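A single protein chain has been removed from this complex, and every other one stays in its place.
Each chain gets a letter, A and B, in the order it is written, and its residues are counted from 1.
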Amino acid sequence: MNSNSPQPDEQSGHKPNNTALKLVIAAVAMFGFGFALVPLYDIFCEITGINGKTGGPVERVEQWVDTSRTITVQFITTNNAGMPWEFEALQEEVEMHPGAWTQVKFWALNPTENDMVGQAVPSVSPSEAAEHVQKTECFCFDQQTLKAGEGREMPLIFSLSPEIPSHVKKVTMSYTLFDAGAFAK
Amino acid sequence: MTTATASHDNHDDHGHHGPAKGIMRWVLTTNHKDIGTMYLWFSLTMLFIGGTMALIIRSELFQPGMQLIEPEFFNQMTTMHGLIMVFGAIMPAFVGLANWMVPLMIGAPDMALPRMNNWSFWILPFAFGMLLFTLFTEAGAPNFGWTFYAPLSTTYAPSSVTYFIFGVHMMGISSIMGAINIIVTILNLRAPGMTLMKMPLFVWTWFITAYLLVAVMPVLAGVVTMMLMDIHYGTAFFDAAGGGDPVLFQHVFWFFGHPEVYIMILPAFGIVSQIIPTFARKPLFGYASMVYATSSIAFLSFIVWAHHMFTVGLPLQTELFFMYATMLIAIPTGVKVFNWVSTMFRGSMTFETPMLFALAFVVLFTIGGFSGLMLSIAPADFQYHDTYFVVAHFHYVLVPGALFGIIAGVYYWLPKWTGHYINENLGKFHFWMSFIGVNVTFFPMHFIGLAGMPRRIPDYALQFADFNAIATVGAFIFGFSQLIFLFVLIKTIRGGEKATDQVWEGAEGLEWTIPSPAPYHTFAEPPHVK
Partner (left out) sequence: MLFRTWQRLSSVVLGLVSAPAAMADWELNMPQGITEVSQSIYELHMLIFWICVWIGVVVFGVMFYSIFKHRKSKGAVASKFHESLTLEILWTALPTVILIAMAVPATTVLIQMYDTTNSDVDIKITGYQWKWEYNYLGEDVGFFSNLTTPEDEIYNLAEKNENYLLEVDKHVVVPTGQKVRFLITSNDVIHAWWVPEIAVKKDAIPGYINESWAFIPEGEEGIYRGQCAELCGVNHGFMPIVLEAVTGDEYQVWLEEQRAGKIAEAQAALGDFSYDELMVKGADVYARSCAACHGGEGQGLGSVFPALAGSDIALNDMAAHIDIVLNGKPGTAMQAYATQLSDVDMAAVITFERNAWGNDTGETVTPKMITDAKK
């Protein structure tokens, strides 16, 4: 790297270029670490449910239904900028017991003259409820393609696990619809 | 006393008897003193450019209403002011001081990797030239704040963002090379007998800072690379439409960003720890605890980043963890302040210009530390976050903190560099104007922040008018006072009272054993430290 370095001090016994090489490797490793933060963050979010992300499809299991508790689940939808689709939940809210499976429907319509691809991004509030939302089917798992003028009902089948903390009485499930044309698969 | 001579030169890539002549001396130099000088002039230039931007910002904010500039240009100014001051003024100034002083303080003939040293400096003018050039393009300069949160800096960014990204890459490479050089120099080129725990604190703080730089500048490079890929190559690190996450940006950015703020203050701690014992004529109190406190601060800086994100909707447990961890930083920081005060206690103090700046540093940095402690309290932060209270806080730690530390260091070592004492009257004039200016500028910002003025707005509601006007007056006092600094520097370089080798009566350490001005080559024969 550098042939003109002063000679290392005899007494300290290190070779500067060795130290420098180690530090360069450390710097490169930290650059990699920056990228490693991306999957680490996802894993961390999935475990802790922080930031309200819900996980992918689960196998439907019949579980204990806690009929002593009723939780109100609200559905809200948002269109991100530049997403002209009509997008709404067909029911504003449902009441359900933890452990029971429920199906709800959302409606999307592409009013434009072009075929478009949309991606719904889920978020749950309070965030501590997120890890207790179990979905077997959700339109948010995949991109949704709608032809010009096409409308579609989209199902969501989910339950809240019976372990959901007892102080949670209302859960808000939010879906934001993005134009995913740039990321179409 | 070991006196090194300038007559011997162990480099083989330049002249044998002092510097080469002409411009190529500076382009090709591998001499740590030349490179240190270039870093310092570069950062002074950036200080004036960034300062001009600050004055444009303050002028627009002098009164409510839009007067001088448009909101779009205002955002470009706040962004560029932040980037230039952080990466162009403060950080290169510290590297410049390290280049000059670390070899002199540890008895090394030069930096360990002199040619890399040359590269790491010469990258900087190109990086900042590119960044500044965007101001003259049609799209305008970056306008998304120096923290460049996605998606404002990706999907919604002006096209100049690409230049910004390459600029950050270049200054990052420069910083990493500079840091590697400093670590290698300290580890390998210490004079015999200069054990780690005998190193001056400026060397110690830079040693720790350099490790922080190697650890986090690559993370910054990583985050801007992800932005680049999102903008130009269709990835979706931060774009929710493709499965990314804008909050991830903030986590990665602040993982870099919080250590970065300590990168900007630790070397100033070191400078002040050199100056106070000199002018108190008493050894530094608690040397070992200073080293441990600095290391603790560096360690804690890696686990507090989310305190910049208290309002993004982190879960309660996360919020509590980051609040507690952040509060802990007050302990080692407090230890440092207590040690400085104890060093002064029962000393025999005089108040030359460097000491005045160091004392102002202790007081005003501590005020910035107090507001930092207040900001660490998460519930209260919901009211402070993104207001002028935060602006006041970080300017207190960066201007009378980092910048005063740098100015103190320059005045402290200038006689050694130039062979001349500064004109004390002018120096004291500079100090008092700066001291008054800085407080008139930034103290009222605490009030307007608490009263509810958000940061980064080009126009504001009427109740904030009075203090904004005062802050603007202060900013002009402070800004123009720095011309005195420039005048003193030039005057001292050209002449003045001849400095002794020891320079200051109470000064101790290897750098005071060589002649003033320091010869072009020093410590060709390593001194022996008892």
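Just so we're on the same page, a residue touches a chain if its C-beta (ideal position, glycine included) is under 8 Å from a C-beta of that chain, and two chains touch if they have at least 3 such contacts.
If you're wondering where the values come from, they're calculated on a predicted model, not measured in any experiment.
Trainee: Can you list the shown chains that the hidden chain touches?
Mentor: A, B
Trainee: Given the contact definition stated above, which residue among B:K21, B:R346 or B:R494 touches the chain not shown here?
Mentor: Missing-chain contact among the listed residues: B:R346.
Trainee: Of the listed residues B:M130, B:M327, B:I436 or B:V529, which contacts the missing chain in the full complex?
Mentor: B:M327
Trainee: Pick out which of B:F144, B:F269, B:W305 or B:W417 touches the chain that's been left out of the picture.
Mentor: Checking the options B:F144, B:F269, B:W305 or B:W417, the one contacting the hidden chain is B:F144.
Trainee: Touch as defined at the start, partner being the missing chain; which of B:L284, B:A298, B:A475 or B:V488 qualifies?
Mentor: B:L284
Trainee: If you put the missing chain back, which residues of subunit A would it touch?
Mentor: Its contact residues with the unshown chain are 51-52, 74, 76, 78-84, 92-93, 111-112, 121, 123-126, 167-170, 172, 174, 176, 178-179, 181.
Trainee: Considering the whole complex rather than only what is displayed, give the residues of subunit B touching the chain that is not shown.
Mentor: 64-67, 70-72, 75, 138-140, 143-145, 149, 151-152, 155-156, 158, 240, 245-247, 280-289, 311-313, 316, 319-320, 323-324, 327-328, 330-331, 334-335, 337-338, 341-351, 359, 362-363, 366-367, 370-371, 373-374, 377-380, 382-383, 385-387, 447-448, 450-452, 454-464, 466-467, 506
Convention: only the chains that are shown with their structure count from here on.
Trainee: Spell out the part of subunit A that touches subunit B in their complex, as residue ranges.
Mentor: 1-2, 4-9, 11-12, 14-16, 19-20, 23-24, 26-35, 37-38, 41, 48-52, 80, 119, 121, 127-128, 176, 178-180, 182-183
Trainee: In the complex, go through subunit B and note every residue touching subunit A.
Mentor: Against subunit A, the touching part of subunit B is residues 10-13, 30, 108-110, 112-116, 176, 179-181, 183-185, 187-192, 214-223, 225-226, 234, 236-237, 239-243, 245, 247-248, 251-252, 255-256, 313-315, 318, 526.
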